[in-house]
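Below you'll find the structure I mean.
As you look at this complex, bear in mind that one protein chain is not there, while each of the others sits in place.
Note that the chains take the letters A and B in the order they are written out, and that residue 1 is the start of every chain.
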Amino acid sequence: MDNLIELILLKYPKNATENIIEILLQIQEAEGFISAQSIIMLSEHVGVQSSKIYSVASFYDQFVFEARAKFIIRVCSGTSCYISGSDTIISFLEKEFNIRIGEITRDHVFQIETKSCLGACAQSPVLEINGVFYSNLTPQRIRQIIHQCKSSLQ
Amino acid sequence: MKNLTQNDSYVKNILLGKNGKNSLLEETTSILTFRKNSKPIIFIGSATCGIVAGSLETKLTLIEYLKERQIDAEVVEIGCSCPCSFEPIVEVKLPGKNRISFKNITSDKVEAVLDGLFNNDLQFNNVIGQYFDELHHPWENVINISDLPFFSAQKRILLKNSGLYTPENILQYVATGGYKSFAKCITQYKPQDICNIVEESQLEGRGGGGYQTGRKWNAALQIAAGQKYLICNANESDTGSFIVRRLIENHPHLLIEGIAIASFAIGASKAYVFIRNDYNKAIEVLSKALQQAKEYELIGSNILNSGTNFSIVLVQSAGAFVCGEETALINSIAGKRGMPSAKPPFPVESGLFDFPTVVNSAETLCNIPSIILNGPDWFKSFGKLNSFGTKLISIAGKTKTTGFAEIEMGVSITEVLENIAGFESQEEIKALQIGGPNGSCIPPSLFSIPIDYQLMKDKEIRMGSGGIVLFDDTTCMVDLAKHYMKFIKNESCGKCIPCREGTRKMFEILENITISQKNEGGHETLDRFKGVMQIESLANVISDTSLCGLGKYSPNPFLSTLKWFRSEYEEHIFDRKCKAGVCQHLKSYYIHVEKCTGCNACAVRCPANAILGNKLQPHFILQELCTSCGICFEICKFSSISIQ
Partner (left out) sequence: MFLNIEVNNQIIKADKGETILSALNRNGMNVPTLCFLKELNPTGACRMCVVEVEGYENLITACSQPIEGFMKIQTHSKRVLNARKTNLELLLANHPDECLYCIRNGSCELQNLAQSFNINERKFKNKKFTLKVDKSSAAIVKETDKCILCGRCIRICDEVQDVSALCFIKKGSSTTVGTTLNKPLSHSNCILCGQCIMVCPTAGLHEKSHTPQVLEAMGNPKKHTVIFHSSSVSVSIAEEFGFKAGKDVSISLNSTLKKLGFNKVFEVGVASDIYLIELAEDIINRTQNKGPLPLFSSCCPAWIQFAEQYFPGILTSISQIKSPQQIMGALIKSKYADDLNLNNKDIFTISVMPCIAKKQEAIKGNTSISSFSDVDCVLTTRELASLIKIKGFKLDDTETQLSDAPFVNQSSASKLLGTSGGLTESLIRILHHKVTGKDINEIKQSKLRISKGIKEISVMLGETTYNFAVVNGIGNARKLINDIMSGKKTYHFVEVMACKEGCVNGGGQPLLSEKDALKSRIKAIYDSDEKESIKFPYKNPSISEFYQAFTKSGNKNILITNYKERTVLK
């Protein structure tokens, strides 16, 4: 894991603060979240105290500091989706997985989040799972999507 | 095509125009622009809207279709021509025939549509129209695409080639006149000339501020500094707006050209494009385009042998609405928390890494090449009132056509709704929001207002980035204001008190209006009244004292809805009713005596024990116990429960 971070850090010059966010994005991409170890390594690399790195990372919604589920279901809550019923989708998902928004299912497979606007207003309401967009969200369709995710694990 | 891409002399020949009339160049150009094709070309819209609507599956089915039937055809990914509701869009150019466009071609429709096309039996249900070209044979009974109101109502300058070509393909961009302005700038103009042209054009910043771009550039140019930066703000985070996303997905080279000219004009050798990291497609397209521009030596060192050096760095934003504010954006690029800084100093004096920095929105920069090429007077010939040029808008929400369009400044909102959003009458529209969460919510009575920075400002309407969201009767304006305030309170950077605490309080007060507590005593009612009394003065203080623009305009969704939809607020506060039926807590449930069979299912499930009745006798709801949870409504199989 440390090697992975080292490889990422090697791509960037030392003591250059302008790369902090980009490096954090890459670390999260590689590890799934921002670990204490990666904060320390990054802080040494760019020559900025760890508290400042953490402060920056925690500012942006993008970064998380704990391991996440395999599938992150992001329901768009932009205005267009909101008025087209994104709340109903969220509560459907909450019931379906028996978790609240932001939480992770016990088996660490699913996690529900809202996203402020996915920019796909024409098809609203939409949701995104690990980078793939889904629209036309009826309960049956959502169940089907969830099923697809589950079966892709096997 | 392959030979062409390997040979960069085409780009240089076109841009530097040394060879005069050259038949080989002309030939190449017509192939690149699809005016000449020897085998069928099938185009598929591959911008985000297309992908979400299923264009990837459509493409696979298409390729399969061609393979099965052994049809030798080229499949080309294009951007989008902008009516998003038509996606997935498939277009076909048969040799010698006009290019024809089909809408909503999901994978299941591929076979029928292509069969029809190849057998001269068009599926007219799916036809959008054809592109007229005097060189080719037209399709019979197919409308000219530019005669469709959606297109004819637009003035497409930036979007003139939207959805026609592969966005990142630099050769096609050059073949259609791209990078000519940039070549002109670095070979013929001095930075001062360019700043003057732009200042003369009176181009206003399209990101929302409406500040004159040329003035900003001139200010930056006058400052002597070892290093200057240009930043392209593409951190589009207005909810319900997708202008920047589509612009980049369709026209990455136009943006690069705009950035290149701007950087040259202010003397910046490095430019940053700050883009939302979840705009995957836009990033992909822009990166490819940047790579190509580098390969063809349009960015890098000694560009087109002019001695000019210049580089563009793509910076991914990690998602924060406030980073659209220029000082916050600058802090974010520098690797800090995206919090706005107090001005002065202004970025033009001391911005990124304390060097002079100009921040322009992506749309502003895309306007530059045509201004340079055609001159400020040409630019000023567009625009019916105070603002010149065109404005990109996006239309979403409860609209007939969702889409992305370019309209001439001064066109009224009514015209937009009629021609672009596809409404014959405005009766179905209750309100619209323009300019994202910080913008204004306006009623139909104001729809006659023209899209014009000054005029809208006079009416206290913020055009913002130009995203329009429409609402109908099913939208509750109080709930909508709450939705926006929730967004704003979450997206506040947290630095200054009025924005951090004030927007939270505003959200809480609005929430208080839309919920009803069980056993509500005088205390809650008083709180609600008090809250509403305070919220207006609170909103004014927030506007007056906030550090940045986000804070300053944060009460807008509330103030504008209150101004124009006061009756809905009163209804919520006094009558405790939500006409749109959105505010769950304010719904009252009633059982129709004639429909109720007395099955008792609702009474068993009611968490508040508010439903009484004997078995097989009509039941009724005790309103004072009911918590409006809606469970009875959901489970009643006989539709005997109604909401009021």
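Here, contacts are C-beta pairs under 8 Å (C-beta built on N, C-alpha and C of every residue); 3 or more make two chains touch, one makes a residue touch a chain.
Keep in mind the model is a prediction, meaning the values are calculated, not measured.
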From the touch rule at the top of the page, work out which displayed chains the omitted chain touches. A, B
For the chain not shown, which residue from B:Q227, B:N374, B:Q426 or B:N490 touches it across the whole complex? B:N490
Just name the one of B:I145, B:L286, B:L547 or B:C583 that touches the chain not displayed here. B:L547
Contact set of chain B toward the excluded chain (per top definition): 320, 322, 337, 341-342, 344, 489-498, 500-505, 508, 512, 527, 531, 534, 537-538, 541, 543-547, 552
Residue ranges of chain A at the interface with the undisplayed chain: 36, 39-40, 43, 49-55, 58-59, 65
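By definition in this document, only the chains that are shown with their structure count from here on.
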So, what's the distance in Å between the C-alpha centres of chain B and chain A? 23
Interfacial residue positions of chain A with respect to chain B in the complex: 17-22, 24-25, 46, 48, 52, 55-56, 59-63, 77-80, 82-84, 115-124, 126, 131, 133, 135
Complex contact set, residues of chain B against chain A: 48-49, 51-53, 84-85, 87, 236-242, 245, 277-280, 315-321, 332-339, 353, 394, 396-398, 402-403, 433, 437, 469, 471, 474-475, 480, 483-484, 487, 490-491, 493
